[in-house]
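Note sheet for the following structure.
The other protein chains are all here in position, but one chain of the complex has been omitted.
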Amino acid sequence: MLLINCPYCGEREQEEFSCGGEAHIVRPKNPPELSDDQWADYLFLRQNIKGLQYERWNHSFGCRQWFNVARNTATDEILAIYPIGTKPPKIDSNDPITPCGEPQIGSGNFSTSKK
Amino acid sequence: MIKKPKKYSVFSLVRNALSYHENWQPAWRNPEIKKNYDAIIVGGGGHGLTTAYYLAKNHGVRNIAVVEKGWIGGGNTGRNTTIIRSNYLWDQSAALYEHALKLWEGMSQELNYNVMFSQRGVMNVAHNLHDVRELKRRWNANRLNDIDCDWLNTEQVKKFCPVINTSQNIRYPVLGATLQRRAGTARHDAVAWGYARGADAMGVDIIQNCEVTAINVNNGNVTGIETTKGTINSKKIGVVSAGHSSVIAKMAGIKLPLESRPLQALVSEPVKPVIDTVVMSNTIHAYVSQSDKGELVIGAGTDGYNSYTQRGGFNIVEDTIMAIVELFPIFSRMKMLRHWGGIVDICPDASPIISKTHINGLYFNCGWGTGGFKATPGSGWVFAHTIANDQPHKLNAPFSINRFSSGELVDEHGAAAVAH
Partner (left out) sequence: MRLNNNKNINQKKQINFIFDGVKYLGYEGDTLASALLSNGIHLIGRSFKYHRPRGFISAGCEEPNGIIQLENGEYTEPNRRATEVILYDGLIAKSQNRWPSVNFDLGAINDLLAPFFPAGFYYKTFMWPPKFWKTYEHFIRHAAGLGVSPKKEDPHKYEHYHYHCDVVVVGSGVSGLYATKIALAKNLKVLLIEQESEIGGSILSTNKYNNKINGQSQNEWKNKILDELQNSKNIKIVTSTSLFAYMHYNYLLGIQDIDPNKGKRRDNSIRQVLWKIRAKKVILATGSIERPLTFNNNDRPGIMLAGSVSKYLNGYGIELGKKIIIFTNNDSAYQTALDYHHHNIKVSAIIDVRSEVDGDLPTLVKSLGMKIYSGYIISDTSGRKKITSVTIEKFREKYPTNNNTEVLTCDLLCISGGWSPTVHLFTQSRGKLKYRNEDSCFVPYQAHQQTISVGSCNGFFDLKNILEDTYESVKKFLGENNKQIEKIEVYKAEAIKIGKQQNTWLVTGKDKINKSKMFVDFQNDVTAKDIKIALSEGFQSIEHIKRYTTNGMATDQGKTSNVNALGIVSELTGQDISNLGTTTFRLPYTPVTFGAMAGRYVKEFFDIERTTPMHEWHVTNKALFEDVGQWKRAWYYPQNNETLNEAVNREVKATRDSIGILDASTLGKIDIKGRDVSEFLNRVYTNAWSKLEIGKCRYGIMLGDDGMVIDDGVTTRLGEYHYLMTTTTGNAASVMSKLEDWLQTEWPELEVYLTSVTEQYGTISLNGPNSRKIVEFLFPNQNFSNENFPHMSFKKLEIDNVKCRVMRISFTGEICYEINVPSSYALSLWNKCIDIGKEYNITPYGTEAMHVLRAEKGYIIVGQETDGSVTPVDLNMDWIVSKKKYDFVGKRALYRSDTIREDRKQLVGLLTTDPSIVLEEGAQLVEVETSLPMPMVGHVTSSYHSPNLNRSIALALVKSGISKKGTKLIVPMLNKSVEVEITNPVFIDPKNERLLA
């Protein structure tokens, strides 16, 4: 279970939070002018990154505030927390070397960590 | 030269026993990679292997490579709770899963490999009036779609599965259940191995420890893949890499409506037979069956965030066990023996994508979420058809990626939220 440092309340167990998915997807200002494909892009398509992902979290069983988190989805490490409406920070993360590969940490077994 | 595999039977077992088991031959080859293939399947899980198998068997395409990052069947094929059923609500899903279920019914004989498909029935339990309404809707739809399905009242539930707690004084009492008797479980690894053996015998090259690093596209046509073992060329590439679908799609510049989530499962220590069916409850989130080895096989829910770590939070496991103990108080003293996680890619409408893409020759089969295992043979069947004909089979036409633009979703979230 993750340990999340809520910018308003401090470190709390993940169970108090809910994840709102990929961050920095802005709702289009001109929906009537968009094609079905463009609307689908906003509504459904996601980067679903393996590695450094910027995402939204809500302290739903706490202060109910939303904030952004930079997390490595290949290791679950939280690398930064920053306010809604601000630009994502630049971060060095331990991304996998190959797109589908594993990061340079142990995996619970010995064979896949060698790569 | 492909050697036809020796047939497995009681006689072959005896023969081999008498020769001290010195003469077993490999179930599949460890082939040299060729430069060119007629089709490449990315992903050596159940769906990938069945795709290759049916491409070879139904469509005569035999010059196929299945490339697998790790070992075949090592992804969600070997990590699921092996539940097989076809009692889906919408016509489109029901038809697809029922096609798969029929293939399961003849699979062991077709493959000459015992996948231990055990039709011990799947019960979906209702715990409130909303559940009853939704499950009856599904039951009625199943009936008219010619999918076997019974409605059981509380007493009939107890009779069919005596160990379930049907006391009406529990927090969410059992109000009834649907029962699909033809549904059941199977030995998940055997499905991968059986299809691998069958595909291999028809000439399919199964290449393990071979990770795809790029998809080569030229003028809107796919030309091949780059892998950790070099370039492999083909004009048709089918991607069946659950968990990592978005990552592979990105190599071709495609964005998918998927999120990859941890999904956990566990087994108890083995005990003598105690529960003879599969019990599923969406409302309190519990599902359980007992494997032939005697272990209770229990599936937990997905975590609420994306992750490729094959691990989830223990709170999710606790929630599931609470529900199990609530529904089966006698299991309180049983013990969790082994726990694991997989990566499932989840579609917004909880239905899969089996589809062409805007790149010629590139096909995706993904988004099975938490329930892909049951579809394994059907998924491969229709995907092979799609790849061979560059046209979807009628069963997977509704599962095109275009539905997210048109809005023609196949919403299989089961019970919608309770409200009034």
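Each chain carries a letter (A and B) given by its place in the written order, and its residues are counted from 1.
Just so it is clear, a contact is a pair of C-beta atoms (placed from the backbone, for glycine too) under 8 Å apart; a residue touches a chain by one contact, two chains touch by 3 or more.
Just so you know, these numbers come straight off a predicted model, no measurement behind them.
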Answer key for B:Y88, B:F331 or B:F373 versus the chain not shown reads B:F331
Which of B:N114, B:Q156, B:T228 or B:N360 touches the missing chain? It is B:N114
Where B:K136, B:K158, B:K235 or B:K255 are the choices, the one touching the absent chain is B:K136
Residue positions on subunit B contacting the omitted chain are 8-10, 12-14, 16-18, 20-22, 24-30, 70-72, 74, 78, 91, 95, 106, 108-109, 112-119, 127-130, 133-141, 143-146, 170-172, 187, 189-190, 193-194, 208, 268-274, 284, 290, 292-294, 311, 313-314, 317-318, 321-326, 329-340, 348, 403, 405-409, 411, 413, 416-420
Subunit A positions in touch with the non-displayed chain are 1-3, 18, 20, 26-27, 31-32, 34, 36, 39, 42-43, 56, 58, 60, 64-66, 75-76, 84-85, 105-114
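Just so we're on the same page, only the chains that are shown with their structure count from here on.
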Chain centres from averaged Cα atoms put subunit A and subunit B apart, in whole Å, by 27
The subunit B residues in contact with subunit A across the complex are 69-70, 211-213, 228, 241, 244, 246-248, 250-251, 255-260, 304-309, 311, 313-315, 345, 348, 404-407
Within their complex, subunit A touches subunit B through residues 1-2, 14-15, 18-19, 21, 36-37, 39-41, 43-50, 53, 55, 71, 73-76, 98-101, 112
